[in-house]
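My structure is below; once you've seen it, I'll send some questions.
A single protein chain has been removed from this complex, and every other one stays in its place.
Labels run A and B following the written order; every chain starts at residue 1.
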Amino acid sequence: MKTMILSGIFAGALALPALAADYTIIAPAAPGGGWDQTARTMQEVLQAEGISDNVQVQNVPGAGGTVGLAQFASSASGDPSQLIVGGYVMVGAILTNNSPVSLDDVTPIARLTGEYEAIVVPAASPIQTITELVEALKADPGAVSWAGGSAGGADHIAVGLLAKAAGVDPTKINYIAYSGGGEALAAILGNQVTAGVSSLGEFLPQVQAGTMRLLAVSAEERIEGVDAPTLTESGYDVVLQNWRMVAAAPGLTDEQVSAVAADIEKLNASEGWKTALETKGWANTYLAGDEFEAQLAKDKEATEGILREIGLVK
Amino acid sequence: MSTFDFLLQGLATALDPMILFYALIGVTLGTAVGVLPGIGPALTVALLLPVTYGLDPAGSLIMFAGIYYGGMYGGSTTSILLNTPGESASIVTALEGNKMARAGRGGPALATAAIGSFVAGLLATLALAFLAPHVVKLALVFGPREYFALMVLAFVTVSSAFGDSALRGLTSLFLGLALAVIGIDQLTGQARLSFGVPQLLDGIEVTTLAVAMFAIGEALFVAGQGASLQDKAIAVKGSVWMTRSDWGRSWKSWLRGTAIGFPIGAMPAGGADIASFLSYAAEKRASKHPEEFGHGAIEGVAGPEAANNASAAGTLVPLLTLGLPTTATAAIMLAGFQQFGLQPGPLLFATNPQLVWGLIASLLIANMMLLVLNLPLIGLWVRLLTIPRPWLYAGILLFATLGTIGVNPSPVELGMLLIFGILGYLMRLFGYPIAPIVVGLILGPMAEQQLRRALAISQGDLTTLVDSPVAASLLALSAVALIVPLIMRMRGKGGVLAQMAGDED
C-alpha cells in the first residue's frame, strides 16, 4: 500500500514537463528555519503560478547563512537559474564571522518580506512606557537585562541602536542571548529578565493575551492594529526591519538580471504569494531595484557601526 | 462543553475509517524516514509535511500526528537492533537495547520500547489535555539558574551511570565537552576553536557525532575482529514476545519514564534527550538488577523510551498553552499547525477548542496506530539481524551517510563523520564508553550558557545560583547523588558501586 502511494507520487513527479525558466533556490539554513520556509514557499508559488516549471530548493546551512552565501558566490557565478534567499541577519553575520564573501559578491534582486522589532516587558513589570524603560537603562544599564535572539542578530542590534539613540554607552547593555524564540519568550513570561526584544510577530499573541506589555516597535510609522508607539515618535531615532530577500548569482548580464527580476516581480504580484504570506503571517515589504540597493547600503552602514560600538566587530 | 466532551468529540471524528487509514499512512511514512540515522523527528516532520497538504483538515491533522509519532519511534528500532541511534533521544536506548538484541532478546527490547512509548504517549497526552495550564506555570519558574542546577544534576547522575571505569568515563565526557566548545559562542558571538573554517562556526552537530560514533565506529570495530565474522548475531533466542518477568520489570520503568519525561519536556529548555539521560540514571538506581546494566537490562530500554515519548508530549504544553516552540520539532510543528489555521498562543485553548482537541485526539489515535503497526512487525524487524553481515553493514553505512548527505552534503560534514567514526572505533578498542562523549556535547553548551545567563542577570553575583528554592534543591540533590555513593563505598557496601568506581582505588 505504501509502495502504491509512493509510486503514485513518483509517477507524478516524473510526469512534470520540463520546459524553460528552471530555478534552483539555495536556502542557506537547515530545513525548517525562516529562510528555508521562504525558499520553499517561493518554490511552491513559482511552480503553482506557472512562472517557473521546475524549482529545486537546496539547503546549505551554516554560520548565519555565510556558508551558503560563500558557496553560492563561487559556484553559481554567471548562472541565471541560481537564486539564494537571505536576510538582514546575514548583514550582521558577514561582519561578526569575518566572512570573506559579502552581499556585494551576489546580485540582490528584491526584498520580499520583513518584520519589525518589538520591545516588551512582562505584564507584572512596573515599567509602563518605553520612556520609563529607557530611564531605567540610563540610571543603571546593568540592571536592565534584555532577552532576545543570538548575539549580533537583529534583536541585539535593535537594543544597541536604542541605547545609542538614548545616549547610553552600547557596550554597557546587559543583553542575554537566547537560541530560539521560544526560550527567550519563556524568560520574559517567567519574569527572569527586565525586557524582551524580538520580531513583533513572536510577541503579538502574548500581548493580545495580556501576558506581556508592548512598549514600542521599530517601524517607520505606527502599524495598523498594533497599539504601541514607534521608537521614532517616542524620541529615539531607531528604525529597523528584519527583512528577507532573494538574490541572483554574480557575473550576470543586465538582460539576465532583468529577466530574474521580472520573474520575482510576477511572484510578488501573484495571488498565490499573497495567500501564502497571509497563512504564514509574513508582511509583504517588497522593494526592488535601486530603492532596494539604497536601503541595503544604508542597513549595512548602520549595522556595521553599531556592531563595532557594541564591541562584536573589531 | 467540558474538557472531556471535547475530547470525546475529537475521538469520535477520528474514528472514521478513512481517518484511521490516514493515521496508518502517517505512522508508516514517519517510521520509514525516522528510522534513518541522523534524521530525527524534527527533520522527519519537516520532510513529510508537504505530503499532508492535499488532505482535508481532519485527515491532514491526523497524518501529521502519525508522522510525528512514527518519527519519534523510528529511531529506537535502529538503536536497539543495529546500535545506530537515529537521534540524540535514542542514544541511551542503544546502550541496553543493543546488548539485549545481541543476546537474542531483540524482540522483547523492541516490544518494551513500543509498549513503553505507547503507555507514555497515552499518559502524557492525557496529562497534556487535563494538566497543561498548571504544568506550564511550573515550567516558567525555571530560569537560567534553575536550568544550570538541572544540568549539574544531569552531569552528576549521568556520569556515574556510564561505564565501569571512572577514568575512561570522565575522559569520554571531557572529550565531548571539548567538542562542545567548537563554534560560535552563543552569548558573545565569538568564534571558538573553528580555525577559520566556516562550516565549524555552527559547532558539531549532535547527530553527526552520534551517527559517526555509533554506526561507523561500530562497523569498524566489528570488521576489525575479522576472525569472529563467522559467528552470526543471534536473531532470536526464546520468544520474540516479552516474558512475564519482562512485563514485571518494565511497567514500573514505563511509569517512572513518563513521570520524568513529561515535566522535562514541558520546560522551555528541557528536551527529550535530557529526559532520556535522567531516566536511564534513575532506572539504574531503582533497579533490583543493577548488575545487568551495561549488559542488556530491560529497564534501561523501557524507562528512557517512555521518557522520550512523554517528553515529546510535554513539548506540546508550552507550545499549545503559550505558543512557545521550545524544540526544533516544536518549531516545525508550529509551521504545520499554521496550515490548519491554528495559531498556537496563550488563547488557543479558549478560541479554538475544536482544533486543539482534534489534535489531542489525533495524537491518541496515532499513538495507538503506532502500536498496532509495530507490534506485529517486531518479528520482521528482528530478522534484520539475520541478513549476512557484509550486506547488513554495507546497508547501515549507506543509510548512516544518507542522513548526513541529505541534511548537509558538504565535504566538511562527511569528513567529520569519517574522523569521528575512526575516533569511535579507537574509543571502543581501548574500552572508552561512547555515550558520555555525546552527552558532553549535548549538555556542555547548555550548562555553560545557562550559567553565564544567570550570572549576567545577577550582574556577576554568585549567590544567585542558590538563591531560588528550586535551584537550591536541585543542587542539593546533585550533592547527595555525588556524596552518597562515596560514603557507601567507604563503608564497603554494594559491590555494584565498587565496580562503578573502577580503577580509581
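Going forward, a residue touches a chain if its C-beta (ideal position, glycine included) is under 8 Å from a C-beta of that chain, and two chains touch if they have at least 3 such contacts.
One rule holds for everything that comes next: contacts and distances are computed from a predicted model.
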item: Hidden chain of the complex, named as in its UniProt record, picked from "Nitrile hydratase accessory protein", "Tripartite tricarboxylate transporter TctB family protein", "MetA-pathway of phenol degradation" or "Putative Zn-dependent peptidase"; value: "Tripartite tricarboxylate transporter TctB family protein"
item: Contacts of the hidden chain among displayed chains; value: A, B
item: Option from B:L20, B:L131, B:L377 or B:I405 whose C-beta touches the chain left out; value: B:I405
item: Identified contact with the non-displayed chain, of A:G50, A:P100, A:G142 or A:G235; value: A:G142
item: Where the missing chain touches subunit B, by residue; value: 33, 47-48, 50, 164-165, 167, 170-171, 174-175, 177-178, 181, 185, 187-188, 190, 192-193, 216, 219-220, 222-227, 229, 294, 388-391, 393-395, 397-399, 401-402, 405-406, 409, 411, 414-415, 417-418, 421-422, 425, 429-431, 444, 448, 451-453, 455-456, 459-460, 499, 502-503
item: Subunit A residues touching the omitted chain (full complex); value: 6, 9-10, 13-14, 18, 56-59, 142, 174, 311
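Please note the rule applied: only the chains that are shown with their structure count from here on.
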item: Euclidean distance of C-alpha centroids - subunit A vs subunit B, Å; value: 31
item: Subunit A residues within the subunit B interface of the complex; value: 1-2, 5, 9, 30-32, 37, 59-63, 66-67, 70, 96-97, 99, 142-143, 145, 150-152, 174, 176-177, 179-183, 185-187, 189-190, 192-193, 205-206, 208-209, 211, 279-281, 312
item: Contact set on subunit B toward subunit A in their complex; value: 25, 28-29, 32, 42-43, 46-47, 51, 139-144, 184-189, 191, 198-199, 201-202, 268-269, 318, 322-328, 330-332, 335, 338-339, 341, 343-347, 407-408, 410, 449, 453, 456-457, 459
